[in-house]
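Complex shown without one protein chain; remaining protein chains in place.
What follows is chain A.
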Amino acid sequence: MEVRVQNVRKEFDRFPALHDVSLDIASGELIALLGPSGSGKTTLLRLIAGLERPTAGKIFFGNEDASEKTVQERNIGFVFQHYALFRHMTILENVSFGLEVRPRATRPPKAEIRRRARELLDLVQLSGLEKRYPSQLSGGQRQRVALARALAIEPRVLLLDEPFGALDAQVRRELRKWLREIHDRTGHTTVFVTHDQEEALELADRLCVMSQGKIEQVGTPDTVYDTPQSPFVFGFIGESSALPVTIENGDIRLEGRSIGVSTSEPNGSAQLYFRPHDIELIESDAALSGHVVTSRRVGGTRRVELDIGGAHRVEIDLPFDHPAAERSQIVFRPRRWTLFPDR
């Protein structure tokens, strides 16, 4: 089921949470809403679910206008950060709940409900725990029950609100992989909210990066990572350093000195963004030379913080065996970079 969000605005007590947001979600796609807290990503998810009503704008499920429909009518699967399981019900009862509350006309027979619930517990690898209560399961197991429960109603769209936010790092990684497998197997259109960029990059077909109630950029993980459209996206996705530069006749300068790379941008001031690993060391004297302030080992590389002229600090990655002693002088230039002209 494809979902179309059209010019949606949402205010809470006059405080705008979303400004005029539009987003097309393709059928069968796994899309991540990514942003810092307060960016409106959860609000957008809850609007799609029908847990909130938009102040203005419309939401379509396929060709059907879902904006005025209640949560119950929308037939969506929703997974909450803190599981929201029914603690007085067994695991099997939790998963069966969505089918059992259906009106008699559309409710499958009891044996059929049980069979389907068992099948789903099998899918989420929890067979054998049917009779347990939620309090007897670990966090990761509870979240899998929550997913099975959401899938039981055969939702048109699956919505997950920070589904792994309350779990520890190890379980998180496992469940991430596993969610991707489930998605590939069941093919549900899935929207999930996260503030963890690593999770979004690894899991999603497409990212929707949000900030302050607006969508900053939508695209595949590669596009968003390699060609960020705004300083916010550059800074939020992946590691980055920024320098205030001026452009003079195609020459990029820092504090009036050329840094050894050129551009076709018109003259003016701009912010130069680059990633710590997209640099190369050079021998000649250039503006981008600084002395090492801190140096720490990050996996296979050495992350070094440089002080340039006492005014700017940037981070660059060096080979781990580089003899970057403290206070030693390093000269470099960015290999790949992006300019965002100041307005």
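By definition in this document, contacts are C-beta pairs under 8 Å (C-beta built on N, C-alpha and C of every residue); 3 or more make two chains touch, one makes a residue touch a chain; residues count from 1.
Simple rule for what comes next: contacts and distances are computed from a predicted model.
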item	value
Chain not present in the shown complex, as UniProt names it (candidates "Inner-membrane translocator", "Succinate dehydrogenase / fumarate reductase iron-sulfur subunit", "Sulfate transport system permease protein CysT" or "Putative Zn-dependent protease")	"Sulfate transport system permease protein CysT"
Given A:3, A:34 or A:49, the one touching the chain that is not displayed	A:49
Sole contact to the chain not displayed, among A:54, A:134, A:228 or A:334	A:134
Residue of A:84, A:171 or A:242 in touch with the missing chain, whole complex considered	A:84
Contacting the left-out chain in the complete assembly, out of A:153, A:242, A:282 or A:339	A:153
Positions on chain A where the hidden chain makes contact	49, 51, 70-72, 75-78, 80, 82, 84-88, 97-98, 101-102, 133-136, 146, 149-150, 152-153
